[in-house]
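Take a look at the following structure, please.
A single protein chain has been removed from this complex, and every other one stays in its place.
Chain lettering (A, B and C) follows the sequence in which the chains are written, and residue indices restart at 1 in each chain.
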Amino acid sequence: MIRIGIIGYGYWGPNLVRNFFAADDCVIKSVAETRSDRLLHLQKTFPSIKGFKDASDIINDPEIDAVIIATPVYTHFALAKKALSEGKHVLIEKPMASSVMEAQILINLAAQKKLLLMVDHTFLYTGAVEKMKQLVDEEKLGTIKYLDSTRINLGLFQPDINVLWDLAPHDISILNYIIAEEPYSVNATGVTHTNNRIENIAYLTVNYSSGFIAHFNCSWTSPVKVRMMLVGGDEKMILYNDLEPTEKIKVYDTSYKHSTNEERNSVLVDYRTGDIHVPKLATTEALLGMANNFIRSIMGVEQPRSCSQLGLDVVKILEASSKSIKNSGCEILVEPIDKKVNSQFLKAVV
Amino acid sequence: MIRIGIIGYGYWGPNLVRNFFAADDCVIKSVAETRSDRLLHLQKTFPSIKGFKDASDIINDPEIDAVIIATPVYTHFALAKKALSEGKHVLIEKPMASSVMEAQILINLAAQKKLLLMVDHTFLYTGAVEKMKQLVDEEKLGTIKYLDSTRINLGLFQPDINVLWDLAPHDISILNYIIAEEPYSVNATGVTHTNNRIENIAYLTVNYSSGFIAHFNCSWTSPVKVRMMLVGGDEKMILYNDLEPTEKIKVYDTSYKHSTNEERNSVLVDYRTGDIHVPKLATTEALLGMANNFIRSIMGVEQPRSCSQLGLDVVKILEASSKSIKNSGCEILVEPIDKKVNSQFLKAVV
Amino acid sequence: MIRIGIIGYGYWGPNLVRNFFAADDCVIKSVAETRSDRLLHLQKTFPSIKGFKDASDIINDPEIDAVIIATPVYTHFALAKKALSEGKHVLIEKPMASSVMEAQILINLAAQKKLLLMVDHTFLYTGAVEKMKQLVDEEKLGTIKYLDSTRINLGLFQPDINVLWDLAPHDISILNYIIAEEPYSVNATGVTHTNNRIENIAYLTVNYSSGFIAHFNCSWTSPVKVRMMLVGGDEKMILYNDLEPTEKIKVYDTSYKHSTNEERNSVLVDYRTGDIHVPKLATTEALLGMANNFIRSIMGVEQPRSCSQLGLDVVKILEASSKSIKNSGCEILVEPIDKKVNSQFLKAVV
Partner (left out) sequence: MIRIGIIGYGYWGPNLVRNFFAADDCVIKSVAETRSDRLLHLQKTFPSIKGFKDASDIINDPEIDAVIIATPVYTHFALAKKALSEGKHVLIEKPMASSVMEAQILINLAAQKKLLLMVDHTFLYTGAVEKMKQLVDEEKLGTIKYLDSTRINLGLFQPDINVLWDLAPHDISILNYIIAEEPYSVNATGVTHTNNRIENIAYLTVNYSSGFIAHFNCSWTSPVKVRMMLVGGDEKMILYNDLEPTEKIKVYDTSYKHSTNEERNSVLVDYRTGDIHVPKLATTEALLGMANNFIRSIMGVEQPRSCSQLGLDVVKILEASSKSIKNSGCEILVEPIDKKVNSQFLKAVV
């Protein structure tokens, strides 16, 4: 029975409590939250959970095995570092940290302490993303050529992070989960409509050596909610519309081939359009899947899907995007990613 | 009665013929087209129109008053220059020319010859764009903050121009028509999935000094057709979905205001969401509106809406986008636009 | 503080518990449910509520003021009668009872005992229905000509009631809520695809003397979920699509007028189509609104919206529909409705 403490009971906290309540082999012992009204709300709904004002009451509690951090991004690093130092397994809300360096330090600390460090990229546990991953892994799409994602809405302007750091982690985590190739560089542009220099609209292109390209359109100021992703291969293409209640994934049997016409010195492109397939998706709640995966990874019986390395990869792209925006959209290289670090933890833990 | 010759009878030619047939005060005398099967098709459908293989038969015909050029982009300049030199009024398919220099030369020549030079940016004549223009002009949206457009489909790969030059002229012409501010710079990224170095997916950001931003997402390789534009002001926002049969324009009574909280050193943003309004739109065929505007501008009784200056402005952004793509997405300045040139024609002609 | 007991903790029970938990001026004391696993689920989620196997433990509890009945329809009458006899206020799930006679007896008993009897027609408390009621009351639609509703889905085949008794109460309650005129007769057809003679697809027409007509299409065997209602007046028309996340109500400024052309001995109908208006709707949870209305009606500070008379009116139409189906679709008269009975309670209670 893994004993859990949760730091932060804001917007996402109640979802975490509800799902770790429902998860197997764990119990939520305590929640820390600075705002009294939120603590009161907790006590009314879940009288069995202890509430604290101070995160230390969780981090220093020897009866806590794992700490979940659901606080603003700029606090992730300090809290996670303390918790790992105290020997706790740690789950952090996305994005993992405010910089690549912070994320790297946490990964190293976790590896050294032989503790699990995971990031809550919930989307990786949805039936839709699982199906996309499966279709890609089974090479049903052919060679994948592009991923294009739009995630716009009337959104809460965050005081500390821009719209890419707020919304794109969802899409970048999906990108990193289904696409094996490592990104080469990014370009990003954006604009702020407040006077705090934090972009509320931003566009991100991620470039790859192979010719694969990914693009992300994020906004807090759209009157309509759009959550649409296209993943295009040369054999099939996927439309993922997360707002569809049941038909979230459509697989288009659409392909194109090009050939060079040497006579005319031109390129000919042939289309083939065919049927569309709408696969049935698993409907279990994604956050519950993540909770179970976290607990079972601590127990050593599963591998963490939303692992710290994936969390780091997301931060690498975000950090590069911020540099690009500051440099008027110039191309910024993404450092190659060392996939070995995280697997060390697994060996150590298992 | 304005006597018209049309050069090019490919995909768009029949639409031009049909609509100039329906337009007032003009008659289509002849059509030039190199492909015999297309000429045959013309003769079967419109026996009253003469068909030629050679464009010169139209340009040199003293009984032709106006020439319409509906050929591949790289031929626009030479054909338009010849026609203007022969004293013909000219209508060119979008985009106007392959470069800013070409477009500028044509504009100067037309001004010097006191001839009308227009570009067929058909969308400016749709009920939807007219309504957007009206709402912007009446300042119903407040200060306009962004324009975001997605125009993707399974599209014909063009042999001579990339996807931005092919599709974005529609959206950029709308941008230039409804937004008075001149663009400051562009960033563009893209990728080619053939081996001819012509991008089939591309993304364009247009930056403005005021903080307004425009973004264009164009693709020939999307399995689904999307034609969606958002225009956001701080008082109201518009969703323009061109695929909706009747409800193309939705006006969201959604606004946001920000204030600085000096205590917390943070920016607060307040939303207001209200009703949505779907205005009834004019349903006359856009191309017919353009045809009538062309004829009536020659007659001196109207001003050309889709004027050569607007056509040039579109080419300026396109040319800058190509430079940006070649320079790995770097910011490229857009030269300031001289709005006076085109108005000279009008004075001269009237 | 009104003390509540709930009988039945199946599909709907948890929603009732959650919302009466959130309602003011009341406390849920106990829940009765025959299935042990459901009781266990209750205890785990709401440890403060007592669970019983036997409904009598609630009905006979002198510390209970109000009883909520959320059991199969055929048990409504006996349970409600007992509860009223024991001096409890009663809220019954829709439909109120299995027959007009049962419903009438309950109404009379409640009036005699000066107790509140209400039916849980939750839809009357939605922002969408409130808006429709408001538009109708303000005579924005002109003379209302028709109401047409489709409520189809893959639905649980009920063992005791047909699809009209299961699904149509939602729509008929809305009909009765917004349309003042009393129905004159009904026609109904349907079919059963099982061998238990309980229709899983059925169609109901409700006829009115004025020429207004209502039609209901209900099915448990549709592969797609549709919840769409049209309310058409001669000045404006409403489309109510309950599956739209935010734009549930669209008001079409569409009207038609007819005149008689005496020369041609024919009728001319003129259309006018105009803008569409999508009003912002209240987003409070409907069931919470119903819960508060129930409590406040007991307290005598509000009138019951989903009152027993409306519940009876729904049953009258359902009973007539069953007769029509049994008589091959023949027209069955609906008895006139006595609106005075329910108001007696109000006078008595206040």
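To be clear about the criterion, a contact is a pair of C-beta atoms (placed from the backbone, for glycine too) under 8 Å apart; a residue touches a chain by one contact, two chains touch by 3 or more.
The shown structure was predicted, so the numbers you read here are calculated from the model rather than taken from an experiment.
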Options C:N60, C:S85 or C:N196, residue touching the unrepresented chain: C:N196
Omitted-chain contact residue, chosen from C:S98, C:S173 or C:N187: C:N187
Selected from A:S259, A:T273 or A:Q303 as touching the chain missing from the view: A:T273
Residue in contact with the excluded chain [from C:L106, C:V119 or C:L239]: C:L239
Absent chain, residues of subunit A that touch it: 247, 250, 253, 273-280
Sites on subunit C contacted by the missing partner chain, in the whole complex: 145-146, 148, 150, 152, 154, 156-157, 159, 185, 187, 189-196, 198, 201, 203, 205, 207, 211-213, 215, 217, 219, 221-224, 230, 232, 234, 237, 239, 252, 254, 256, 258, 260, 264, 266-267, 269, 271, 273, 328-331
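One rule holds in what follows: only the chains that are shown with their structure count from here on.
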Proportion of interface numbers common to subunit A and subunit B (over half same, under half different): same
Greatest separation from subunit B - chain, by CA centre: C
Highest C-beta pair count, chain pair: A-B
Interchain centroid distance [CA atoms averaged], subunit B/subunit C, Å: 54
Averaged-CA centre spacing for the pair subunit B and subunit A, given as whole angstrom: 39
Set of subunit C residues in contact with two or more other chains: none
